[in-house]
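The complex appears here without one of its protein chains, the remainder shown in place.
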Amino acid sequence: MTSRDPAREDLPELGVGLVGYAFMGAAHSHAWRTAGRFFNLPMSVRMRALCGRSRERVAAAASRLGWSSYETDWKQLLARDDIQLVDVCTPGGSHAEIAIAALAAGKHVICEKPLANTVAEARAMASAARSAAGRGIRSMVGFNYRRLPAATFARDLVAAGKLGTIRHVRAHYLQDWIVDPEFPLVWRLRAEEAGSGALGDIGTHIIDLTQFITGQHITGVSGLTETFVKDRPLPAESPGLSAAAGAAGRGLVTVDDAALFLARFDDGAVATFEATRFATGRKNGLQIEVNGDRGSLQFDVERLNELQYLDATEDPVMHGFRRIMVTEPSHPYAAAWWPPGHALGYEHSFIHQVKDLVEAVANGGDLAPSFEDGLQVQLVLDAVQRSAASRGEWTVVEGSGL
Amino acid sequence: MTSRDPAREDLPELGVGLVGYAFMGAAHSHAWRTAGRFFNLPMSVRMRALCGRSRERVAAAASRLGWSSYETDWKQLLARDDIQLVDVCTPGGSHAEIAIAALAAGKHVICEKPLANTVAEARAMASAARSAAGRGIRSMVGFNYRRLPAATFARDLVAAGKLGTIRHVRAHYLQDWIVDPEFPLVWRLRAEEAGSGALGDIGTHIIDLTQFITGQHITGVSGLTETFVKDRPLPAESPGLSAAAGAAGRGLVTVDDAALFLARFDDGAVATFEATRFATGRKNGLQIEVNGDRGSLQFDVERLNELQYLDATEDPVMHGFRRIMVTEPSHPYAAAWWPPGHALGYEHSFIHQVKDLVEAVANGGDLAPSFEDGLQVQLVLDAVQRSAASRGEWTVVEGSGL
Amino acid sequence: MTSRDPAREDLPELGVGLVGYAFMGAAHSHAWRTAGRFFNLPMSVRMRALCGRSRERVAAAASRLGWSSYETDWKQLLARDDIQLVDVCTPGGSHAEIAIAALAAGKHVICEKPLANTVAEARAMASAARSAAGRGIRSMVGFNYRRLPAATFARDLVAAGKLGTIRHVRAHYLQDWIVDPEFPLVWRLRAEEAGSGALGDIGTHIIDLTQFITGQHITGVSGLTETFVKDRPLPAESPGLSAAAGAAGRGLVTVDDAALFLARFDDGAVATFEATRFATGRKNGLQIEVNGDRGSLQFDVERLNELQYLDATEDPVMHGFRRIMVTEPSHPYAAAWWPPGHALGYEHSFIHQVKDLVEAVANGGDLAPSFEDGLQVQLVLDAVQRSAASRGEWTVVEGSGL
Partner (left out) sequence: MTSRDPAREDLPELGVGLVGYAFMGAAHSHAWRTAGRFFNLPMSVRMRALCGRSRERVAAAASRLGWSSYETDWKQLLARDDIQLVDVCTPGGSHAEIAIAALAAGKHVICEKPLANTVAEARAMASAARSAAGRGIRSMVGFNYRRLPAATFARDLVAAGKLGTIRHVRAHYLQDWIVDPEFPLVWRLRAEEAGSGALGDIGTHIIDLTQFITGQHITGVSGLTETFVKDRPLPAESPGLSAAAGAAGRGLVTVDDAALFLARFDDGAVATFEATRFATGRKNGLQIEVNGDRGSLQFDVERLNELQYLDATEDPVMHGFRRIMVTEPSHPYAAAWWPPGHALGYEHSFIHQVKDLVEAVANGGDLAPSFEDGLQVQLVLDAVQRSAASRGEWTVVEGSGL
């Protein structure tokens, strides 16, 4: 019998268009393909079109990634009636233009992080999102790590008071893919396209994630940035992260290789942050520790199924960081997957993001992280860069009420 | 433009039918849906039909899991011309009948582990597979853990001589889902359907995996089995792992809760094996350590992206187990996925299984684990059970040449 | 002012004599020197004499290790009136003769493990100890690992019911010091002096430790032993663990390199045990895991300040092995030492052994492990060896009541 699920026939359709088809495009496509297979989504997702500039490449990518059609101009994508949601996976420099236009065209928007390359762009986007919200249009910025079960569970524990008053946050995002000075000058190493370096690319993740988990905002920072390797070989071409060095000489690296900053949160906690691409041996070392007066948490994305938790309200004789496998049916998102102890991976964060996005489009309700949240992260970035430019001087995050 | 990939248009089609739609059915379906999205498969996979006994359920599952149609009788499935490969995900007791019929019908077959509930069944299946192979029909047994990148990489290191002569194997598969004596008597706890308990369900995985990694076979064993909880509440119904206790009284547990055995491998290594569902706190603790005279390996499925390796040929001052994140492009299967350090999950083992299976169907070449391999694992199981029944007496594994 | 502690002047003296001055002699000497510096002992320990066969060596060792005098004949040591306690640190083959004579001479005795090389010797020693106890003479066997804070704390947790009914024990003692086939034939590799190999040397530790922690006895076993390297170069000389190969040809290894066994405990738990000197990369890997129906414990001597504990009575959402630093003042023995988090080492187990021994000599009360306990461990060893000699046949431990 031809397979049809009568119960699902009545679901409203959600036509999706995605702009970009590199690393993030592949991750988002997988999420769009998969979310409805494991979660009971309230809408039927239709992967209508993939958009990219190179006809040949986008056609091949669309076929491979499961999109029914392709476009070579994002404005065409926005003009299509069969698309209600636009997913923006381009480099940061084009986020504002595409997302604002999409919102104006009445499309729901999910936009990859960082929200934009500048505060001005991010502010315009947040403004557009607020305005669109009044018309029932949803928007979201893609801080996917929030939606790893362990990260959401960490947030839940803090929200339930398990940590008490938070005193310390330690957050590192450690990678090592450009330690070699002959690694080429890919687009992520040029300010024109990437806005900033480690700070914007991975620093934004730990800014968002620590604020998400603690439920607090960063109010001020003291920062330092460094570019260890000043110039690099020009790449032949630069699609995505991987690129071979070309024969065309060398160019200047115009972003930070590493950014470090001290911070204060609005409820009194102090913090150290570090984002770097020079932490030899750390491949994707997003590490967070939070200490409160009633307990502590520790999380490492390289072991993303685990959350370390210490309950300080017990007798000291029993104190100890416990390694919780966040794979029980009662853990966030986990019931949809495998039995306890069966690991999820990086890509599941995107699947959970799609799930929450589709539910919000269908049902309303809060949808975070919003463009407003994305702007606030941008304001922290901006404060770090301004502080670093003025010899570490303490710099208040704009809008933090200080 | 409608999405078409001219380069893929010419791919031969591979029509697939899957029998069973519980835990394994969902995992296999995900793999069939996904493999071609990340790997360049030499055939175009078509998910033709899902088969199950309950029309209502199988129809819903087919829709949800991405199958174009459904069948309620596996014989109908075998009769279909548009299906060239049958994937058997039913409980072990029906494997032989279905798989042998499928092979006879000229279908390629992948069959979940354990290959069968008895040696006789497994032997018939291996015989059918050998015969079918002569007609170009492929078959494979689903020991999926082999295809986690860390497990394949472990095998590669041993094969490259990095461990030298192997002296010790330690293998545990530790779960804890039936520690509670009120957990109901699901099908996995009854010999009629499951064949054996922890031994057949998870013990088979570590038997296969240690033999795969070491490249050796188990020649003899001394075993012990135990059923800690003798009777349990009858379940209302038992689809998959999770089941609520029913009101219908209690029934006898007729399988082992735990199985322990000592073993020897054919190249002189000695081993301890343990499979249990009573290891409180271990959710999916498949742990293997191998010691050779030139190095050692350690692997734990709860941290499946990591392989611990120690090189004993270095100066002792530098000795240490190193934690290799098996996520580099040069690691098995990893180039198809995310950048280094971005974790894969349990389900990827099934995706890699599909990749290798489809390649073997298209191109020929070795395809392991074969039904012969599955039979050999069954012979080890049988030896353990016979040894346990005769007070631990050393029992030679049939066919091991001893 | 000359230092005198009036409060301590009145303490009764305890004159100690130690036989042997290799590895264990040094460890015991350190304990005798140090225990009274950190614990308020009820007696004043006087390190009267060290005894060894070579006058030159024992004289140098006595001076270095802090003994006031030396003897070259242990019978002379026993004849001395100023010695009330004899510490036996010789190889196992001489334990029985020295310890029995010491008890007969009215000396308290602590004897290194294994208690003896044979069951007959151990039985005679236990008998002598029972008889001496009637005359107020104390005796103890040196299973020092019991007195690591984490091991004692593990026992306390089990005794307090934190683990409930115990289902599984997993115990490995993994070393790698003779992987190299050119490592010489030291005394520990010859049955005449060492009794057995890995089994007696380190297997005894895990037999004792698991019985201590669980509060249960092993009732039966199924065993396997292996000698991977059959002959080795004769050593020039063999004091202690380290020895250079001599020029005198090769000799047969007459003990086991590795011993593996399955076991049952008297309250229903099943167990795997492994003792080996061929676990490449494991230097002193004494690893124990205990699973009960209410919780689990894990302990590794390579991280001896830590105990892993899982409380299964909590909501599964919070389950996780917690790493307890066993360094709080409320942990066993820990208040005498440094602030929390400041690690103790291997040698502290001996210091705690001295503390408990001296307290028992002064105050009476239970003193464990007794020679009776040592004999029982010997009976387990014997059962393992008999089982291994009869192809793994299940072998009841003598005296276990089965």
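Chains here go by letter, A, B and C, matching the order in which they are written, and residues are numbered from 1 within each.
By our rule, a contact is a pair of C-beta atoms (placed from the backbone, for glycine too) under 8 Å apart; a residue touches a chain by one contact, two chains touch by 3 or more.
Computed from a predicted model, the values in this text were never measured in an experiment.
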item: Candidate in contact with the missing chain, chosen from A:Ser196, A:Thr276, A:Asn305 or A:Gln378; value: A:Thr276
item: Missing-partner contacts on chain B, residue numbers; value: 153, 307-310, 315-325, 328, 330-331, 340
item: Where the missing chain touches chain A, by residue; value: 167-168, 170, 172, 174, 176, 179-180, 222-224, 226, 228, 258, 260-262, 264, 268, 270-272, 274, 276, 278-282, 289, 291-296, 310, 312, 319-321, 387, 391-394
item: Touching residues (missing chain, whole complex) on chain C; value: 1-5, 7-8, 23, 27, 29-30, 33-34, 36-37, 49-50, 59-60, 62-71, 175, 177, 241-242, 282-285, 301-305, 325, 327, 329, 338-348
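In the analysis below, only the chains that are shown with their structure count from here on.
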item: Innermost chain by mean C-alpha position; value: B
item: Distance from the mean Cα position of chain B to that of chain A, given in whole angstrom; value: 35
item: Euclidean distance of C-alpha centroids - chain A vs chain C, Å; value: 54
item: Residue numbers of chain C (touch at least two other chains); value: 310, 319-321
